[in-house]
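Accompanying notes for the structure given below.
Showing just some of the chains, left in place.
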């Protein structure tokens, strides 16, 4: 049976990755599972300079989901490349680095630094964090700005370039088309939906940043829909599906909707073994359905 | 041996309206916890997604391969756990966090616990039988003395005077310390307001700023004070970056760098 998939020129031993920001720099979970079993690890979003992130409280659980306003806290690209990457490289899995900038120049500089490092297999461009300062969201919601940032980054890197789309848009297909047109080799979707919760006792927002990103099973129907829409409109660009995947059944839904691979996010917190269980469950499903190649599922929804 | 394991409920004893003592038997080999460490605990079986995330609970005790948790009902998960009975299975990750640092041989250990905070200091009390405990509760029914080591030296206060001295446990502690002469190591765990007051009382800065204030402790010998801090957690293992606490060294994670922090390091939010 074949579980191997290709995305943007990468060959993944299986279609299951861990989503950025939910698996640290990977190493934190090395004690609990064999990282080499994963299709790929997408590390926490990095920036040129280390970032402090937002003040606490930063998380709040909502019905079947969670809000986070981490605000892209990270150790910076230099520290990652020096301290984490050499350790990560020892595992037999692909390393995808999620990164962002505050300005287009920042994005370009970051992409350049990451491209110079060795042992990084692909870049995931994050234009879709709901926790940054006002105005930043334009990278992920304004088509012209999206085209600009993707195009500029494309020029400075030969690594496979994945663009991670924001779901907080009217027309996800348009954003996908723009990103693909500007040079993305693959797309990740979805990032978190912008949400908010209020403590009615103190009348204060549950997050110090007021708004945060909603993730987890609650958003899965929105994620599956967007993935299906983009796949239908742009069948040739590979998609990495994510948003609320807890089980193999959830992952298969994304594959059928058109994802070539999936990423496990919030579920890692609930159960760090989720990715492995999902890989195993996909395998069992293939056996049960007499399908001998996981690629046979991709886009297989009948409608 | 893994830090992620399932455990079966052996017994669940209701101690009062909102507090229960859960005894668990891990279903696989686990690491031995240190005093002050905690576990992330969730329902077993990922089919139900509300509540979604695991929640942190201190290791109250660990003996004969059994794990003891003292839990107070606060919301969704704790209400479910209250109704668990022998045979129910839970999923855990742990022991996690740093726990309380060791006590020097020339130091006197003083422990302060407020309410359910007693859960996090019991192992410490057992490890250091000479320790003195200051234990503040709201009322008679919130006091759980049966779980304490028999010979422990315990000073009790209650908000309503139904047990022990009426008043604040920190006031009593302060009074006690004002007559102390040797070096003191202080470990505390309690509600947010207590933690905060404690940091104010015992931090270097607190002492500097409030030499004249009622709550400051400027008259004492060396007091090395630590508090266990609570913050919302999603992962417990430093991957979500959710459980931030501000310190003089920048943001730190309660799950990895704590939950126990030196009072000199913590910067409490202004409120």
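For clarity, chains are labelled A and B in written order, and residue numbers in each chain start from 1.
As a working rule, contacts are C-beta pairs under 8 Å (C-beta built on N, C-alpha and C of every residue); 3 or more make two chains touch, one makes a residue touch a chain.
As the structure is a computational prediction, the values presented were derived from the model and not from experiment.
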{"item": "Complete complex composition as a label formula, though a single copy of each is shown", "value": "A x2, B x2"}
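Basically, only the chains that are shown with their structure count from here on.
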{"item": "Mean-CA-position distance for chain B and chain A (Å)", "value": "36"}
{"item": "Complex contacts: residues of chain A adjacent to chain B", "value": "21-24, 28-29, 31-32, 44, 52-53, 55-61, 63-66, 68, 70, 73, 216-217, 246-247, 266-274"}
{"item": "Partner chain A, residues of chain B touching it in the complex", "value": "2-4, 42, 46, 49-54, 91, 93, 231-235, 237-246, 250-251, 269"}
